[in-house]
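For this depiction, one protein chain was excluded, whereas all remaining protein chains were kept in their positions.
The letters A and B name the chains in turn, as written, and every chain counts its residues from 1.
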Amino acid sequence: MLRDALIQAGMNAGLATFLDILGGVLVAATFGMAWVLFGIWIERKVAARIQNRVGPNRVGPYGLIQNFADALKLLIKEVIVPRNADRPVYFLAPVLMVVSVILIAAVIPFSSVVIGTDLNIGLLYVLAVGSLGTLAVLMAGWGSNNKYALLGAFRAVAQLISYEVPMVLALLIPVMLAGSLSMQDLVRSQHVWFLFVAPIAAVLFLIAAHAENGRAPFDLLEAESELIAGYNIEYSGMAFAMFYLAEFMHAFFVAIVFSVLFLGGWRGPGAETYPILGMFYLGIKSMVVYFVTVWLRLTVPRVRIDHLLALNWKIMVPLALANVILTAFLFKLVPTPDYSAARAIAEGEFTGVASGLYRLLGPEFVAMLPLAGVLLVGNIALLVAAAALLRWLARRRRQEVEALVDETEYAPGVAAAE
Amino acid sequence: MDLSEWAFIGVFLAIAGILPAVPIVLGWLIGPRKPNPIKTDTYECGIETIGDAWVQFKVQYYVFALVFLVFDVEMVLLFPWAVAYGNLGLFAFVEVLIFIALLAVALVYVWRKGALEWT
Partner (left out) sequence: MEITIELLVFLVFALLTLAGGLGVVLARNLFRAALLLLLSLFGVAGLFVLLAAPFLAAVQVLIYMGGITILIIFAVMLTRGMVRARNVFSEQWDLAAIVSLAFLALVVYLLWQLQQGSSAALFAAPPPEGGLENPIAALGAALVDPAQYMLPFEVASVLLAGALIGAIYIARDDEVE
């Protein structure tokens, strides 16, 4: 849009394209940064309320500009670089961390027209960019040359790479249903929200993405009680602030990506005609998801590292694999929804209940219902089966342990006999 | 293919790099800088630091990275399949069933070997 206007004003086409791109980038990046400062305030308020506190309320109305004050404070703090640090690596780590998060914004469809760039490999791009954060953690740990930092970084990397597996496996389901990796296509094919078509994939993705971000109950990256602060222990001032910023931004983007992939993104009544409404819908949806992640973070205690990895490799990965196979099977079982036929019925002559239904609920929605219903039932069945299996395994394990206890000296019968 | 999509990513990458770098440099310029030997010492619970952190690690981390890598490659191969799946016949399902089953066997082996336990 801007490009055409500039060319009409007599500007060189190449330069106009560049300015167009630059403008888009600046808008997207500024949006991200401004959103974060406001979002941190929300999170602090919610956290305070959940913990029966008041939260920030001194600086500005309702403490709204508390975060600006904090940012300013961090800006004038000394950046203490440890003597033994590997300096280039030490300073590159926070930058790479933020970059890996900001880059996700480039392909988020904020509405039917507002999107940085709709790559045909959009989702894969999100995953690829996100995996760079792992390297930043490793660089921070190494660069600090601190035992806690490096130990924290190694543990963090073990966690991050492990949870990437169920996350990516879960994302195969929306890709399969949409038949595309482009973020815009993924939104457009959600005539029924994928949350209801593939609930297991949605939950697996949310848990794994939450763990990828390293927030409680998966905050082993910075387990205060064992590793002091983990990989960012030696960072101070603005360098530390960047890690903090990256974590919060990541949390927002997880919420946004979840909304895009499973909650229909910008879709909603009138969003096609008025794109601004789409941004509003996406905002509402992602705030709800964000609230859920904050809630999760504040109410669930931290898990132990062996439990963390066991949960991933022994429960989530097998479940995700089974889910891929089940969805692929059911997807072939049900005939592919015929959207053009549905549209023809809706636009054709009014013949009775069927065409009335198509008109009322939207032709695509009705056409997708059989597929969605079968997949939903399949998902529930898989979940029940998995739960029953887990219950059986846990019961057997408990019986094993109890059988062991009976033979020891702690058994009351043995003690009485002596 | 339209490279202007990627030009956007390129410019975005440059700006995304500058955004975090500017505050760090600013903080470096504005903030005080009074290093002393004790302040710049590596933190180690308050006691004097012994040696450095670049020590040898356990093989366990490597095992997890390896399992991850194998699954990563597998998933990347599955993505094109997932995109095309809607237009493919039942044979595509059978093939992927075999593909995933083989990986599942490997996972079970690793599991039974105890390599997934954190000790």
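Here, a residue touches a chain if its C-beta (ideal position, glycine included) is under 8 Å from a C-beta of that chain, and two chains touch if they have at least 3 such contacts.
Keep in mind it's a predicted model, so treat the numbers as computed, not measured.
Colleague: In the full complex, which of A:Ala128, A:Leu333, A:Ala354 or A:Val377 touches the chain missing from this view?
Modeller: A:Ala128
Colleague: Hey, which of A:Leu138, A:Leu169, A:Val294 or A:Leu371 is the one touching the hidden chain?
Modeller: Within the whole complex, the residue contacting the unshown chain is A:Leu138.
Colleague: Touching the hidden chain in the full complex, which residues of chain B are there? Just list them.
Modeller: Spelled out for chain B, the touching residues are 1, 3, 6, 10, 54-59, 61-63, 65-70, 72-74, 76-77, 79-85, 87-88, 91-92, 95-96, 98-99, 102-103, 105-107, 109-110, 113-115.
Colleague: Touching the missing chain, which residues of chain A?
Modeller: Against the left-out chain, chain A lists 14, 86, 89, 119-121, 124-125, 127-129, 131-132, 134-135, 138-139, 142, 154, 157, 161, 164, 179-181.
The working rule: only the chains that are shown with their structure count from here on.
Colleague: Approximately how many whole Å separate the CA-defined centres of chain A and chain B?
Modeller: About 15 Å separates the centre of chain A from that of chain B.
Colleague: With touch defined as at the start, can you tell me which chain A residues reach chain B in the complex?
Modeller: Answer in residue numbers: 17-18, 21-22, 24-26, 28-29, 33, 74-84, 91, 94-95, 97-99, 102-103, 105-106, 116-119, 124-125, 142, 144-151, 154, 157-158, 161-162, 164-165, 168-169, 172, 175-176, 179-181, 228, 233-234, 237-239, 241-242, 245-246, 305-306, 309-310, 313-314, 317-318, 321, 324-325, 328-329, 331-332, 336.
Colleague: Any idea which chain B residues touch chain A in the complex?
Modeller: Those residues of chain B that touch chain A are 4-9, 11-13, 15-17, 19-21, 23-24, 26-28, 30-35, 37, 39-45, 52-55, 57, 61, 64-65, 67-68, 71-72, 75, 78-79, 82-87, 90, 93, 96-97, 100, 103-104, 107, 111, 116-119.
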